[in-house]
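Each remark here refers to the structure printed beneath this line.
Only one protein chain is missing from this complex, and each of the others stays in its spot.
Let's look at subunit A:
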Amino acid sequence: MSKSLKRASTGLALLLAAGFAFGANAAFDGGAAEGSASPAEATASETSFGLGRPATEEEIAAWDVDVSPNGDGLPEGSGTVVEGEEIFNAQCAICHGDFGEGRDRWPALSGGEDTLTAMRPVKTIGSYWPYLSTVYDYVHRAMPFGNAQSLSDDEVYALTAYILFLNFIVEDEDFELSKANFTEIEMPNAGGFEPDDRVEEGHYRADADPCMSDCKPEPVVITMRARVLDVTPDSNSEESEVDSSVD
């Protein structure tokens, strides 16, 4: 085990702007845990402890592969729809289907347009995802499932281009996606997200003194029973009709 190199303290006190605008997250109380200094009270004496060693550029480059919506983090490279199709068929279609429709319970990557208000929405890259950067980043870091981080930068560009084609976001099979034109692509549901505003819901904090007696005018009636569905493990049930979102 290598000994860590002793480092001189940077001696920088960390100063935080107070009253950071926190979205609409009423659940955050901003108070430090009891018995610990608040961030604003952090002083040079408790900043470093002389632990750790400097990270090398090569180490950072090896692990820092994340890509942001503005394109930060994109590597040099490019790939076409046609190139992506070949890679997809060889490495992805076995789970995700020839057209990204998803096989069995594996995720669908395409389709689902205009289903977000339907009773059973189909949330795919084309119908739901806000940013193309997430496609590149996620495929690069975590796919193929069981063989992650085996794709080259160019292969990920090609696959991303092909996924755009499968979702009719680009129509030309000769389309080439590259670092240069990456941020020109706008995803269909880019505007489909809003900050957490749960606190605005009427029931959320009606009062801290809820009704205790005679809260409903009529006797309560049962409207649904889980045993009718019968999908609990060990209940001798077969395949369920319910959908789940765990993947």
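We take it that a residue touches a chain if its C-beta (ideal position, glycine included) is under 8 Å from a C-beta of that chain, and two chains touch if they have at least 3 such contacts; residues count from 1.
The working rule: contacts and distances are computed from a predicted model.
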Missing chain's UniProt protein name, "Na(+)/H(+) antiporter subunit C", "Probable sulfite oxidase molybdopterin subunit", "Nitrogenase molybdenum-iron protein beta chain" or "Protocatechuate 3,4-dioxygenase"?
"Probable sulfite oxidase molybdopterin subunit"
Taking the entire complex into account, which one of A:Glu171, A:Glu184 or A:Glu201 touches the absent chain?
A:Glu201
Even though one chain is not shown, subunit A touches it at residues 1-2, 4, 7, 10, 12, 14-16, 20, 22-23, 25-36, 39, 42, 46-49, 51-55, 59-60, 63-64, 66-70, 95, 104-107, 116-117, 119-121, 123, 125, 128-131, 133-134, 137-138, 141-142, 145-146, 148-149, 192-198, 201-208, 210-216, 218-227, 229, 231-233, 235, 239-240, 242, 244-247
